[in-house]
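Excluded from the complex is one protein chain; the other protein chains are retained at their positions.
Let's look at chain A:
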Amino acid sequence: MIEERFDAIVVGAGMAGNAAALTMAKRGMKVLQLERGEYPGSKNVQGAILYADMMEKLVPEFREEAPLERHLIEQRFWMMDDRSHVGMHYRSEDFNEERPNRYTIIRAQFDKWFSSKVREAGAIVLCETTVTELARDGRGRIVGVRTDRRDGEIHADVVVLAEGVNGLLGTRAGLRARPTPDNVALAVKEMHFLPRETIEARFNLKGDEGVVIEAVGTISRGMTGMGFIYANKECISLGIGCLVADFQRTGQTPYGLLDHFKRHPSVAPLIAGSEVKEYSAHLIPEGGYKSIPQLYGEGWVVVGDAAQLNNAIHREGSNLAMTSGRIAAEAIGLVKSRGEPMSATNLSVYKKMLDDSFVIKDLRKYKDLPPLMHTQSENFFLTYPQLISKAMQNFVRVDGTPKAEKEQATLKSFVKARSWTGLFGDACRIARAWR
């Protein structure tokens, strides 16, 4: 079976790879997909929020079939100092709609299901197979892969690299640079199991309603980072991630940070009495627009996390992965339908199509934010959260101090910590980067 030649080989059965393999197989192309895990999903970690719009474009009926946890009706943002959090919550009955917009999922389960759709569409999916090398012809074009399953090369017209954030194959082959400590974050995560009713009571939910909490502040100890708490049906996903460069610089341990987050007085009651069933860790691309590498070449395209397509500001990744996988597959289909070779010139249509999609448009919008957050991490993740907490406490505590004096004290604390020029500069920098 494997001696044949394929129209396309897809490396990886994550979100990007499954989207690409499904799209090509549906078009009747002969697709081989290779995944190193025992089953699709066994190597993958996500929060995880699934965005329905992008999923619908791939499997319109996914709501009836896919293993979904809860549909989200509420989003909480927390800014934390060591003893408090200031929150902004958005909850709306509008999200209890017929076709909900966002769901929590569990990746190992979801990916298995997604992969079953890829097989149904006619692709050959081989798990427990690590691709070890890209195969080239005499002119340096990518013509296939080598795996650890058997000797020799497997050939295809085009190789879709959906190998995730580490992207070992592409970096070893010199197609793009290795991720650097300042363009990837390390996240650690635990799965906390509790009875369904307990989760619903603690998070103020009924039925399959869900809520997610994103948290920043002193929990990352001055590093660029974010914590998250997502409600699933019978468990809570809880984790925290910070830039690898910051871990390297500060000597903080990821598990120390995670346990500190879990013990925070705002967090501990949510997971009290839970049974932990897994501890995981994964990198997240954080470099944004400026770190997107070359996306195509002679006989290859790269999609998803491997191409750093991740919107760290909005915590979107899987949807960019799915969309880039689908668009790459459509581009390949286009080249094939014209009977043309999978050359760099012809495959450049992938980049054009991606540039026109929300993927590149969103990343371009925030192109200056990652560097700003990374160089000013102490201010944004330590100083401001503490100041804001103090201001809130000043505002709500009733102790006989006249309000005008309280406001003066709040203002003074801000100026003392950051100076007028510092405050003004930070405001301008954020506004500019956000625009």
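The rule we apply is simple: a contact is a pair of C-beta atoms (placed from the backbone, for glycine too) under 8 Å apart; a residue touches a chain by one contact, two chains touch by 3 or more; residues count from 1.
As a working rule, contacts and distances are computed from a predicted model.
This figure omits one chain of the complex; the name its UniProt record holds, of "ABC transmembrane type-1 domain-containing protein", "Nucleoside ABC transporter membrane protein", "Xanthine dehydrogenase YagR molybdenum-binding subunit" or "Ferredoxin-like protein", is "Ferredoxin-like protein".
Of the listed residues A:R27, A:H85, A:R107 or A:R326, the one in contact with the hidden chain in the full complex is A:R107. Residue A:F247 is the one among A:F203, A:F247 or A:Y350 that touches the chain missing from this view.
Not every partner is drawn; the one left out touches chain A at residues 36-38, 41-46, 48, 82, 106-109, 111, 127-130, 147-149, 165-166, 168, 178-181, 184, 186, 188, 190-191, 235, 244, 247-248, 251-256, 258-260, 276-283.
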